[in-house]
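Excluded from the complex is one protein chain; the other protein chains are retained at their positions.
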Amino acid sequence: MIRKTSAFIATTLLVASMAACSSSSTPNAPSSSGPAVDDKVTVGVIAILDVAPIYLGRDKGIFHKHGIELTMQQAQGGAAIVPAVVSGQYQFGFSNVVSLLLAKSQNVPIKAVANGNNSTGSTSADFGGLFVKDPNIKSPKDLVGKKVATNTLKNIVDTTVKAIVAKDGGDASKVNFVELAFPNMAPALDAGNVDAIFVVEPFLSAAKAKGWKQIGSYADVDPNLCVALYFTSTQLMTQKPDLVKRFTDAMKESLAYAQTHPDEARAELTTYTTIKADDTKNLILPKWPGDIDKTSIDKLAGLAVTYGLLTSKPDLTTLLP
Amino acid sequence: MSQTVAVLKRVGLILGLPAVLVATWWFTSADSQEFYQPPLSKIVEVFPKTWTSQRIVDDVVPSLGRFVVGFLLAVATGIAVGVAIGSNRALRAFFEPVLEFLRAIPPPVLVPILILVAGIGNDQKVLVIVSGAIWPVLLNTIEGVRSVDPVLVDTCRSYRVRGALRLRMFVLRAASPQIMTGVRQAQQIALILMVISELVAAENGLGYSIVQFQRGFQIPEMWSGVIVLGVIGVLLALLLRLVERRVLVWYHGVRAAERSQR
Partner (left out) sequence: MTQAIAKGRTGAPPVLLGAAGLVAFVGLFEVLPRVGILPEAYFPTASTIGRTMATLVTESSFWVSFGETVQTWALGLAIAVAAGIVLGVVIGTVPVLRAATASTIEFLRPIPSVALIPLVIVLVGTDMESTLILVVYASFWQMLIQVLYGVADVDPVARETALSYRLGPWDRIRYLVFPTALPYALTGVRLAASVALILAVTGELVIGSPGLGHDIETANSSNSIPRVYALIVVTGLIGLAANLVARAVERYALAWHPSVRADVPA
């Protein structure tokens, strides 16, 4: 009797949960349908300033014009986005250039399709910067032997910091890196758990507001530094080349739109991050050119080899469009 | 002759199923084109290159060090506080609801708070381990101390056995089977928390290495790290069982006698 009751309860729970579970569906693969129905596409992004153009493109109907219905999924970093793109869970993804170079060198089947964002070119007014709190750290070479926070290891941030230190004459290999999510960096610097942090907007403005000194930026590496790209799996490229082309065109348009409508880009931020509208006014926006700056990517590849992330430069022609 | 057969049979039973499972994995993954599911042969291939003595010193040793410190701290504190609370009915009643609530909190959710409070160094990681591993020890100690044989209680009273002697010879010994149950659970939790504490804001460690392999898209190496972690889990459990056998040798004897009488 008791067994029947408990078995019944277990079965009901199981069935009910499975029914409810199946309704929370995973995004389906885009259908090669006629012009009437948009292709459903999921893009993996990070909830930062850099991806404002794609959100803007969706909300302004640019993607719909190209027959694409966009859904964005937020992740902490490229580490989670790349596998999801490779497995087909996402159709496209956003990732920093260095992570993509690493992936390419390990033969991960991906290919970049569109530009993500670039440095503003101004070392004092860039959207990503290296900050210190200790007045004794006067220039980047003082960071030798110290701890620097980066959002993920082996990405563009730690490569940039190493380049900044090397440019100033310090030994880049002697800088220690700790992985911390962007929001946790300011409290860590405040408490003295790290000696320097490299943050991007909106955290950059917050760091400036605290009166911390900026001693480096993306622009130090290259004034046109390409920071991130949108990419897809090689499988999708062979199976649905038309979809990829439409996505690329829509992305270029969205980037151009964001570049010419900075205030709308700022307003867009409040829809996908927890930044308040008032705080968006003074944020430094990255550059959003439609074309990929191959020179700076080549430079990054060289730096990655110098710092031991890569054994040799990958073939950029297979990675970039 | 029959002894050889018996030994062979024993070995066959122990190794049989595992061998079949490993072989199945080997052959089904051999042709794998999936980037994230490398063939087992590849994983085995990268093992010696990845787990060099340098890496063991740089990553595995710090991880295990933090584990041992956190685990022992949790056990010592748990037993000490548990005996104090468990011996007094009023204290037990006073603390029980609060302890039940605190132990129900999944330890990993405290990590963000602990990072704020204790920073990102070894102290914080040990604190994470203790914050989760202490509960099974504490609660099982209270339970063990609470429910000792009343005959033994009376005997101690009659013989006027008190104080430290009573604590060592009677209370701790009588409660030790229950305490060891708690210690076993604490070991599992401590290992889990050791890994979790290294997933965020870490500079070295086994969990950290696994994450770094994933970041660098070195997938066979990542799999090898997971296997190493599994092996360490098994070895620790075995080690604890040996300790338990030693500590509870009297208890196992009593139980065996009971069972043979049945």
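Labels A and B are assigned to the chains in the order they are written; within every chain, residues are numbered from 1.
One rule holds in what follows: a contact is a pair of C-beta atoms (placed from the backbone, for glycine too) under 8 Å apart; a residue touches a chain by one contact, two chains touch by 3 or more.
Every value quoted in this text rests on a predicted model; they were computed, and no experiment measured them.
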Selected residue (touches chain absent from view) among B:P39, B:P62, B:G86 or B:G182: B:G86
Hidden partner chain, touching residue among A:S87, A:N107, A:T238 or A:T260: A:S87
Absent-chain contact - pick from B:V44, B:V68 or B:V153: B:V153
Listed residues B:L8, B:A80, B:I113 or B:L165, member touching the removed chain: B:I113
Residues from subunit A at the interface with the omitted partner, ascending: 2-3, 6, 10, 13-14, 17-18, 20-21, 24, 26, 75-76, 80, 83-84, 87, 89, 181-184, 187, 274
Touch list for subunit B against the chain that is not drawn: 13-18, 21, 36-37, 86-90, 92-98, 100-113, 116-117, 145-150, 153-154, 171, 174, 188, 191-192, 195-196, 199, 207, 210-211, 214, 219, 222-223, 225-226, 229-230, 233-234, 236-237, 262
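What we mean here is this: only the chains that are shown with their structure count from here on.
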Gap in Å, rounded to a whole number, between the CA centres of subunit B and subunit A: 38
Complex contacts: residues of subunit B adjacent to subunit A: 35-36, 112, 115-116, 119-121, 200-203, 211-212, 214-219
Complex interface listing, subunit A residues touching subunit B: 79, 82-83, 86-87, 99, 102-103, 105-109, 152-155, 176-181, 184, 187-188, 191, 193-194, 309
